[in-house]
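Please read through the structure below; I'll follow up with questions.
With one protein chain removed, the remaining protein chains of the complex are shown where they sit.
Just so it is clear, A, B and C label the chains in written order, and each chain counts residues from 1 on its own.
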Amino acid sequence: MNSPSSTPMAPEISVSQWFNASDPLSLAGLRGKVVVIEAFQMLCPGCVSHGLPQAQQIHDLFPREDVVVIGLHTVFEHHAAMTPVSLEAFIHEYRLSFPIGVDQAGAGDVPVTMAAYGLRGTPSLLLIDRSGRLRAKQFGHVADMHVAYQIARLIHENAPFDGDHATDSDAETCTQNGCSAP
Amino acid sequence: MNSPSSTPMAPEISVSQWFNASDPLSLAGLRGKVVVIEAFQMLCPGCVSHGLPQAQQIHDLFPREDVVVIGLHTVFEHHAAMTPVSLEAFIHEYRLSFPIGVDQAGAGDVPVTMAAYGLRGTPSLLLIDRSGRLRAKQFGHVADMHVAYQIARLIHENAPFDGDHATDSDAETCTQNGCSAP
Amino acid sequence: MNSPSSTPMAPEISVSQWFNASDPLSLAGLRGKVVVIEAFQMLCPGCVSHGLPQAQQIHDLFPREDVVVIGLHTVFEHHAAMTPVSLEAFIHEYRLSFPIGVDQAGAGDVPVTMAAYGLRGTPSLLLIDRSGRLRAKQFGHVADMHVAYQIARLIHENAPFDGDHATDSDAETCTQNGCSAP
Partner (left out) sequence: MNSPSSTPMAPEISVSQWFNASDPLSLAGLRGKVVVIEAFQMLCPGCVSHGLPQAQQIHDLFPREDVVVIGLHTVFEHHAAMTPVSLEAFIHEYRLSFPIGVDQAGAGDVPVTMAAYGLRGTPSLLLIDRSGRLRAKQFGHVADMHVAYQIARLIHENAPFDGDHATDSDAETCTQNGCSAP
């Protein structure tokens, strides 16, 4: 996880359509809370088998006044196969209950928010602290215990950390756990 | 598994589009082989987590001259979400290599082959013997070891069995493992 | 997890033999750190499949200056089958690297520390805060994410919690996950 001082503000998310949300969400509007963003594609096997169940578990476990979980459907391939119509049925069948936004289509294959964060693929887990800084960006599988510890540190953060893993971590290769972006 | 004498011929399958197949397949054309049909929906969690991996494993393990595995996309809900375009991307992402057919749309929500077989939902596993009789129809999760034993019995069948479980088996409830049809 | 104000001090542990420890450990000597005690039996299936791997993961993940993990071999049945000689081989084969103590034999079947804590069986997970209070006592399976969140809260605790689950939690039945004490 990055230390606060070395970390820029997280770019605002650009969402064209929301599910499981009565009103649009924005990082600006969530300042003061820890925000967990699960970037996924509905046809990405690693997202289905562990990324999304993990996001649901975070949503279920952590107090809502401290932590907000957002799913971000960052489609960068097979666009015609993963439309919002298909996504809605997917959310229903997999019983996902946290807010899920469709990443705004961009000029090329990669959608706007995915490009702004420079994500390598899906699933990617983003952790944003109470002051709106992007503290961790992790591609592929991350152990539940590790994620929970990271989130809990951000919840209880009063003073800046002394800095640990300062860079993007992506220990897993793509083939087993995720889909790399072009 | 039904005994041969008590079992009618399996209804022919009605498929509107094939993937992973150079030519259309038919049960009539496969007479002499054991046919395993995995009826599934691409947004059915139990199909994704165990039904389809099991079908792939059967396809990989058993000799092609003895056993043919067919996936049958029996969409009975969320039709707009599970079109052939979406299915094609799904097959690609999940690396399914056995022939997969789209069950012909019917008058109502339930497609033609699914109705002909009276399937309760997805996943359903159908076992058809060398002479074209429907010997087993199983809804939900079935253990790998049990399935392999059933298939192997059909492969080595020379004389009629003396008959064991004579009826549809559906030991699993739907909520965890599958989606019941309306 | 209990709130600090409602929680008595954790009883000292009574250990007759240590593995993976150069010197005997005591709760008194660990004051200032969060202590995680995994009470287990080497022939308890739930301990082997999830309790001990979870304890190892805690030991590997959390900083040693904040968290100390202790395994406690609380044999309450089959005493002749789970001697320290067998335990030592077990620790070796399962590659457990955190300190493990043998709970002191008591007057009856239940050893001293197990009796002092009133444990229902194995596995049981005990969380002790920096000031030596027993904050959680959980029997059976506990999700990794939940455990990590609890430990992280204790690490970052500056002021007393406002109190959440105030009592022993044992959501799981014994048959699947653990062994109940007599």
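Throughout what follows, a contact is a pair of C-beta atoms (placed from the backbone, for glycine too) under 8 Å apart; a residue touches a chain by one contact, two chains touch by 3 or more.
Keep in mind that what you see is a predicted model, and the values were worked out from it rather than measured.
For the omitted chain, the shown partners it touches in the full complex are B, C.
The residue touching the chain not shown here, chosen from C:Ser6, C:Ser26, C:Ser86 or C:Ser131, is C:Ser86. If you put the missing chain back, the residues of chain B touching it would be 54, 57-58, 61-62, 143-149, 151-153, 155-158.
Residues of chain C that touch the chain left out of view are 43-45, 48-49, 77-78, 80-82, 85-86, 88-90, 92-94, 179.
By definition in this document, only the chains that are shown with their structure count from here on.
Taken as a contact graph, with one node per protein chain and an edge wherever two chains touch, the assembly forms an open path, each chain linked only to its neighbours along a line.
Think of chain B turning onto chain C: fitted on CA atoms, that turn is 180 degrees, to the nearest 5. Distances from each chain's CA mean to the overall CA mean are smallest for chain A.
As a whole-number value, the distance joining the C-alpha centres of chain A and chain C reads 34 Å. Taking each chain's centre as the mean of its C-alpha atoms, chain B lies 48 Å from chain C. Centres computed as Cα averages put chain A at a distance of 36 Å from chain B. In chain A, no residue touches at least two other chains.
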